[in-house]
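Encoded as structure tokens, the structure appears first; notes follow it.
A protein chain is absent from this complex, but the other protein chains hold their places.
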Amino acid sequence: MILVLKPRAPQDGVDGLVKNLENRGFTVHRSDGACHTILGLVGDTSALNEETFRANPLVDTVMRVSSPYKLASRAFHPDKTRVSVGQGKAVFGGGGVTVIAGPCSVESPGQITLIAGEVKRSGARLLRGGAFKPRTSPYAFQGLGPAGLELLSAAKKAVGLPLVSELMNIQQLEHFGDVDVIQIGARNMQNFDLLKELGGIRKPVLLKRGLASTVKELLMSAEYVLAAGNSEVILCERGVRGFDQYTRNILDLSAVPWLQRETHLPVIVDPSHASGASWMVPALAKAALAAGADGLMIEVHNDPEKALCDGEQSMTCGAFDSLMGDLARYAQVEGKTL
Amino acid sequence: MILVLKPRAPQDGVDGLVKNLENRGFTVHRSDGACHTILGLVGDTSALNEETFRANPLVDTVMRVSSPYKLASRAFHPDKTRVSVGQGKAVFGGGGVTVIAGPCSVESPGQITLIAGEVKRSGARLLRGGAFKPRTSPYAFQGLGPAGLELLSAAKKAVGLPLVSELMNIQQLEHFGDVDVIQIGARNMQNFDLLKELGGIRKPVLLKRGLASTVKELLMSAEYVLAAGNSEVILCERGVRGFDQYTRNILDLSAVPWLQRETHLPVIVDPSHASGASWMVPALAKAALAAGADGLMIEVHNDPEKALCDGEQSMTCGAFDSLMGDLARYAQVEGKTL
Amino acid sequence: MILVLKPRAPQDGVDGLVKNLENRGFTVHRSDGACHTILGLVGDTSALNEETFRANPLVDTVMRVSSPYKLASRAFHPDKTRVSVGQGKAVFGGGGVTVIAGPCSVESPGQITLIAGEVKRSGARLLRGGAFKPRTSPYAFQGLGPAGLELLSAAKKAVGLPLVSELMNIQQLEHFGDVDVIQIGARNMQNFDLLKELGGIRKPVLLKRGLASTVKELLMSAEYVLAAGNSEVILCERGVRGFDQYTRNILDLSAVPWLQRETHLPVIVDPSHASGASWMVPALAKAALAAGADGLMIEVHNDPEKALCDGEQSMTCGAFDSLMGDLARYAQVEGKTL
Partner (left out) sequence: MILVLKPRAPQDGVDGLVKNLENRGFTVHRSDGACHTILGLVGDTSALNEETFRANPLVDTVMRVSSPYKLASRAFHPDKTRVSVGQGKAVFGGGGVTVIAGPCSVESPGQITLIAGEVKRSGARLLRGGAFKPRTSPYAFQGLGPAGLELLSAAKKAVGLPLVSELMNIQQLEHFGDVDVIQIGARNMQNFDLLKELGGIRKPVLLKRGLASTVKELLMSAEYVLAAGNSEVILCERGVRGFDQYTRNILDLSAVPWLQRETHLPVIVDPSHASGASWMVPALAKAALAAGADGLMIEVHNDPEKALCDGEQSMTCGAFDSLMGDLARYAQVEGKTL
């Protein structure tokens, strides 16, 4: 961490600050310039609070040099993390493009098993489906709850795809026995107590970026899970809030190359929630693949008009099948497989 | 809710849609224009999902007319809600300007009791202090936890101010016996499971607006608490994320008059978290009062430079005292008292 | 345009409003619902101001149904516009992916001719280079001005690529004789007087989206040029302002499919300005192609470290050549050529 002191900071104040820092175990490199004195702190600064220094009347600016997410950072773990699901039925971060597909919400036995079969036939490697749904309105459909997870289990047994489903609350975990990947939604990305609990779970966590979260905050949230003991975190870009509301959110595909360079964790993209419009999903899914994503999560519904949730953004099974063909050709250009 | 259908939507499709809506219990007013057919739905549309209609290939645009937050809406409850705390020691929504003050985090017995005495002397009506702290980094100070709440209780007993403290997780509730107002932080504004639990609590809830939440979403989150049975919700504007980062967040003071018109719930402002800089707090606190806020929440610390959290945004006790004098003069202009 | 009136709007007020609208030449379809009266206006509403209606105390909400950009809209011109440049040396909107490349600023005869040769060899169809540069600081390099355009002319003559260069001010036009495509920068997207002047020019206009402009505002700005008589407008997505500043701007690739559906004008993407980092350009360029762009504009410099402007975002000639190989393979998947 580097502290640039205010012009004309009094000598004894600066000496006191340096001593204080040394007492806290840091080596301090001091450089007295014409206008500014600069202090470089060497030591483990990851628990230091930049803002405390900014409150100090001697300090002009504070700059963090080393990344505050040691476990998530690629600088310290150059090898890509490979997350294997369902005895290798699906792998994230192994060089391929792994597609998760399924409805926003589990609605009925017929619906989920039908869709599971269809998306498997088209090449999806995991089935998604929500049983606990975070909804802006308390009056909107909140998901089938435990019964929804039972329907997912049945679909898994029938079709053989590993499951991804969203957990909103650690008390719900008992129902997630058959779920292979625990999804944490955008609204819970900074539910820090929940993140800590996930450290103790022996399942991969799919962590979605919050609507107003920076990519560094996404990595800090992943760091909570990693630091608590679970090293299998999959990151998911799903759009952030912007001023132009012709799409539900603005898909930030630059996050893909940036995260691929900054972290060893797998990075996937959800074009369905980002756009909120199924007709845009093929263009954005192909773009996400081209940008370097390790996987995609796509909403598919057998009858989008009748969907209890997010029908507008769900592709039909037929449209999804056609998209998978396109994606396979794109993957081939990169020497990858779906 | 109003549905504008696509130009040249086929007659039999439209008939089918109308029949479907009538079967679901709505009265449908149909108006066939030169280009567009418009359907007006009458009935309780609060549980309807606009997006499901948007997915319908016959539908061009969807417009919600009645507000989806029936309990929070002033249209249905014209009288302002008055939230009384600590046997009337503090009232929100009673026509005055109620000031909450205290440190970001409880740090030690000496610190919290000292600050409590100081802010009470200056005219604050409630003491704030965090024991469970949501922090971006897992390595940052996370609060003293239950021990922090015990220190708050002691300060309450010693000084006589009601308490406000943040709850991150319903399991923590057992430690909040002496806390008078339960604060829900910006990052938990859409932690819907937590909001539902708060419905069963017999204490006022101070609900902070999320960093990327619209004012309507804030009201929908309040609606979760109200619908679950707790009618005492205080709303708090504390800044939203913007593109210009000279302040930590952008304080959206237009939310004050808008919320005052749209809802009967009390509305307060937190200028400390919004700006992230204590020197800006006086200007923003006065502006919030002038904009019509029912109260303010201000961070005060006896020694901001040594604060374990958010020192940069904490005022000293002396600066707070001086601000309270200014606020009293502003309140007088409006015929209010602090 | 549809007006939803306030609940309990007085009958005579509504009658007066309807009469006023009919006097202005509109046919008014009136639908009296249980709570709301809805007025549907038929006629040419493109000059109507929605906000004037919102100021009317009888009116609750206003919804525009037909698009306010008649000339730019695909609804009225289903065939894609094909913009041909330099006697067909480059075509935008003809089904291929047309790449513009070159330095941010023209710096010297050697520099621009060297880069022109290199990018042509790699497959670029047009040369870009700025002579008049919009810079945030008055003290930063402002471009070579007329001398820069002479160097571009020389490079064009030597290498044979058509030219794209930015015009900031209609007085500069006299120097643009050899420039084939007039670029209007993001900061001038709503310089309406300049847009009107471009209507009289017999050259294609490359119009960049403003930093805080919606896609509809981009189309409205294109409409200024079209309405003033110039039908050759190329739209360019180049990133918008967001809250996360790990990239200079947030590239909004959803704009590509949306614009391709909404307008007949060609749509290109500038990944260099969006990201502000040359190492991200390949991922974003491939993604833009995959999202359906008709072209790309990429900054290339022979010596980025010494560039007078925007070195950080300029690719080297070698990196660009390698990217062009990748893009050709991606184009092939879509049955397109570069």
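Which chain is which? They are A, B and C, in the order written, and residues in each are numbered from 1.
We adopt the following convention: contacts are C-beta pairs under 8 Å (C-beta built on N, C-alpha and C of every residue); 3 or more make two chains touch, one makes a residue touch a chain.
Not measured: the values here are computed from a predicted model.
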Listed residues C:Val85, C:Met168 or C:Val233, member touching the removed chain: C:Met168
Touch list for subunit C against the chain that is not drawn: 46-47, 49, 51-52, 54-57, 68, 134-142, 168-169, 187-188, 190-194, 196, 210-212, 217, 220, 223-224, 227-228, 240-241, 276, 278, 304-314
For subunit A, residues in touch with the removed chain: 2, 4, 27, 29-36, 38, 40, 42, 60-61, 63, 65-66, 241-243, 245
Residue ranges of subunit B at the interface with the undisplayed chain: 212-216, 240-247, 250-254, 256-258, 261, 274-275, 279-280, 283-284, 286-292, 326, 329-330, 333
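Everything that follows uses one rule, which is that only the chains that are shown with their structure count from here on.
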Taking each chain's C-alpha mean as its centre, the one farthest from subunit C: B
Subunit A-subunit B separation of Cα centroids, rounded to whole Å: 27
Where subunit C touches two or more other chains at once, by residue number: 242-243, 245
